[in-house]
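Every protein chain but one is kept in place in this view of the complex.
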Amino acid sequence: MKRSLIPIAAAAALALVLSGCAGGSNGGANASKQLVIDTSFDLTTLDPSRMYEPTGMLILRGVYETPLRFSGSNADSIEPYLTDYEMNADNTVLTLTLRDGVAFGDGTPMTTDDIVFSYNRLIGIKGNPSVALDGITVAKVSDTQVTLTSETPKPQMPVILTNPSMGIVSAAEVEKNGGSLTPDDKAESYLNTNSVGSGPYTIEKSDLKSQVSLVRNEKYWGEAPAYDRIVFRNVQAPTQLINVKAGTANIVTDLSFDQTKDLPKNVTLTTEPSNQMLYVLLNQDPAISTITSNPKFLEAVRYGIDYDAILRLAGPDAVRVAGLIAPTIPGALPADEAVKTDVAKAKAALQESGYNGEAVKFSVANDKSVRGISLLTVSEAIQAQMKELGINFQLDPSPITTALDPYRDGKQTSALWYVQPDYPHNFEYFSYFPGNQMAKRAGWPKGSDAQLEALETQITNEPSEDKRNELFQEAQRRFNEVGPFVGLLHPATNIVHSSSVDLTILPTGDFDITALVKK
Amino acid sequence: MTQSTVNPALPKPRFRSPAILRNPLAVIGIVIVCAWLLVAIFAPLIAPFDPLATSEDRLAPPGAPYPLGTDTLGRDVLSRVIFGSQVSIPLSLLLVVLSMTLGSVLGAIAGYFGRAVDEIIMRITDLVFAFPTIILAMVIAAVLGPSLQNAVIAMLIVSWPSYARVMRSLVMSMRHREFVLADRMLRFSSFSSLRVDVLPNVIGSILVLATLDVGTAILLLSGLSYLGLGAVPPAAEWGSMISVGTQNMDAWWIALFPGIAILSIVLALNFIGDALRDILDPQSGSTGRAS
Partner (left out) sequence: MRFLRKYPLVMFLTRRVGIAALLLLGVTIVTFTLTNLVPSDPVNQALGDKASGDPAIVAQYRADHGLDQPIVVQYVTYLQNLVQGDLGVSLQTSQPIAQELGDVLPATMELAGVAIIFSLILGVGLGTLAAYRRGKFTDQVLRVVSLFGLSVPTFWLALLAYYFLFYQWGILPGSGRLDPTLMPPPRVTGLYLVDSLLAGDIETFGNALSHLILPAAVLTLYTVGLLVRFARSAVLEVLNQDYVRAARAKGLRSTSVVIRYVLRGAMVPIITVVGLAFGGLLSGTVLVESVFAWNGLGQYAFNAASNLNLPAIMGVGLVVGVIYITINLIVDVAYGFIDPRVRVTS
């Protein structure tokens, strides 16, 4: 496809003129310091203590700052940011030491009271991210120190503190605008359009459905970021592709592998395996289905899926699921331990299961794409593969809103889902052990597998990280035999951007807009 | 889509069947519709591939052995377009029959009995008309959950009132005619006079409206499927095929050909409907008396 240069030149010229008019002091130089990011919005709030969605994370990294942050693509690349940190030997007490000179956008210095207020508010208003601090008490030790104390060992606390929902707000500003430490808090609508953080950007204008723009915080306490203004637009993938090729968008986040083939020279693809996982769930509760709860049927599906064919739908940068834990997180299984397709074994297991071609309902969210991979497309591929094996999956597509309900209640017979650990840490994966949240969704209560349950206790109380990682690997080998989750792939995070921008994908699958580098 | 083929003044039924063959557009329409009917009936014989069979030739552009290319799962687009006719055509016919029956019965009841019954039924039609068709159908389909069956139910809910209105006005105008009055004098029961005398007189008019509505139904069904509220994958349906095509614009063939299929059959139906309207209502047509 050839494109004329005229529209690009025109857009550039327009941008020049505009930044001149928009009050930029030195015209030309400023023109390219604006950045446009096109992403498919799932924004519901810009109040950090209520925020949970990927779009919110992306935007709020510029507005609110967290005690710690990631510096690279791996989950162990944690570094101090607003604070230094130290964890005690039992992984129960995390001590934060606030650095000097941090100030909010209005110039007032940040204090440890602000940190305590931010987290007590996050816990108290019971918003989405409050679960992360369940069982944790926050206390001020001195004007420079704060402790987070957990009832049970929580080695993931530092990882949690890198999440933008853990951004520190100005207690004075929030209280002035209706904020409180209880569910009666009324500050959300103020925070949706105003910034009370210490970040290098402030919210210029926001419309949660269509567009949010950030401008540089003139009083930022740290080093000025590379761009003066960042605009986030709610744009769907096909348009993102066009916009980034035409130069009307600088960074786009939702392209699939099919869409990133044959990119022109002015555009670069940065890719990393994400910690999201696409998996097939087979309900183990005989009351839901006597078919899917049959271990031999589970075995037939597990060995019958042509994983490589599914992987081809997702592109060369996606990776097979080896265990459950994503490859970027410590404790993951090596790639060569992944389940291997074995049609003969699958057929034998199917024979043994006594399955007789009955229809099995297979649910899927039909309005959801994960990193550009349509769940519906993947489910169609699985349905076709299983049909060849002799398994009759009947697709049951519905919007994700409708599908979530029976899924969370553990009522789905079989389904294709995607999951992402809330925080990139292996303790998040306890959820899959029998009787825990993810397991219950697959009808797998406590007592379903003694070996895994023993491992769960052992890992929780193990102080050595290396030993914990080994135990996690052992658990995943067991999951690959008996678990009701058939892991398919970890999609790649594909960020397509102007070649003049340099970015690093974080373990959370997004990037830090304050760390962008302009070439 | 909600593109209702609007039918202004309703014609009196006077069938002169050969007249339609004198209208060249109508002849083209009839040929295309017949061709599609044959395609739908003999789809398994015509289609070169199984419409559901995936292959490793993903996103292949048109050319041998896939005349219209393949989609994201390597399925043959031509075969899917051919099998798509087995979804759209029968379901649209079914929908029109259902809404015609439901609407006509309710409209006849309203027109014949008048007063409170009329008032209730007509206020319900007003309510349905107070929403754009696709918005109402979309909400109903979303509430019921996506499936072809639910899409048809949603479409039925939004489409019966136009028949009810037409039927009501026809019945009301007929009610005052002599033969109905004669009935009354002979003390026929209300229902039997409705059945024996009034209905046969209006059925012709309703049938014309129905012909025009099949095309509207095809558009609406494909629109709902395009929004993910109709056909269930992996079934081949034109609207949902177009929606898959939007995921990858460079593979233009995925969305182009199902659209041409929809356009061709709906246009053909409109050619026929338009000609029928001319024949039955010469006032507005080109074949009527000269000015």
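To keep things simple, chains are lettered A and B as they appear, and every chain counts its residues starting from 1.
Criterion: a residue touches a chain if its C-beta (ideal position, glycine included) is under 8 Å from a C-beta of that chain, and two chains touch if they have at least 3 such contacts.
For clarity, every value in this text was computed on a predicted model and none was experimentally measured.
Asks: Which of A:E79, A:D113, A:D207 or A:E481 sits in contact with the chain that's absent?
Replies: A:D207
Asks: In the whole complex, not just what's shown, which of B:W36, B:F49, B:Y112 or B:Y226 touches the removed chain?
Replies: Result: among the candidates, B:Y226 touches the missing chain.
Asks: Specify the residue from the set A:G101, A:P183 or A:G447 that touches the hidden chain.
Replies: Reading the full complex, the residue touching the unseen chain is A:P183.
Asks: Could you tell me which of A:M110, A:V174 or A:A249 touches the chain that is not displayed?
Replies: Answering carefully, the residue with contact to the hidden chain is A:A249.
Asks: Spell out, residue by residue, where the missing chain touches subunit A.
Replies: 1, 3-4, 6-7, 11, 14-15, 17-18, 22, 34, 36, 43-45, 52, 126-132, 134, 183, 188-189, 192, 205, 207-211, 231, 233-236, 239, 242-243, 246, 248-249, 367, 399-402, 404-405, 408, 419, 422, 437
Asks: I need the residue numbers on subunit B that touch the omitted chain, in ascending order.
Replies: These residues of subunit B touch the chain that is not shown: 1-6, 8, 25, 123, 126-127, 129-135, 138-140, 142-143, 145, 215, 219, 222-223, 226-228, 239, 242, 245-246, 249, 252, 255-256, 258-259, 262-263, 266-267, 269-271, 274, 283-284, 286-287, 290-291.
One rule holds for everything that comes next: only the chains that are shown with their structure count from here on.
Asks: Between subunit A and subunit B, tell me the centre distance in angstrom, where each centre is the average of that chain's C-alpha atoms.
Replies: Centres of subunit A and subunit B (C-alpha means) sit 45 Å apart.
Asks: Taking the complex as given, what residues does subunit A use to touch subunit B?
Replies: Subunit A reaches subunit B through residues 1, 237-238, 241-242, 256, 258-259, 262, 309, 312-313, 366-367, 369, 374, 376-377, 379-381, 383-384, 395-399, 402.
Asks: Which subunit B residues qualify as touching subunit A in the complex?
Replies: Interface residues on subunit B, with respect to subunit A: 52-54, 56, 58-59, 72-73, 142, 145-146, 228, 232-234, 244, 246-251.
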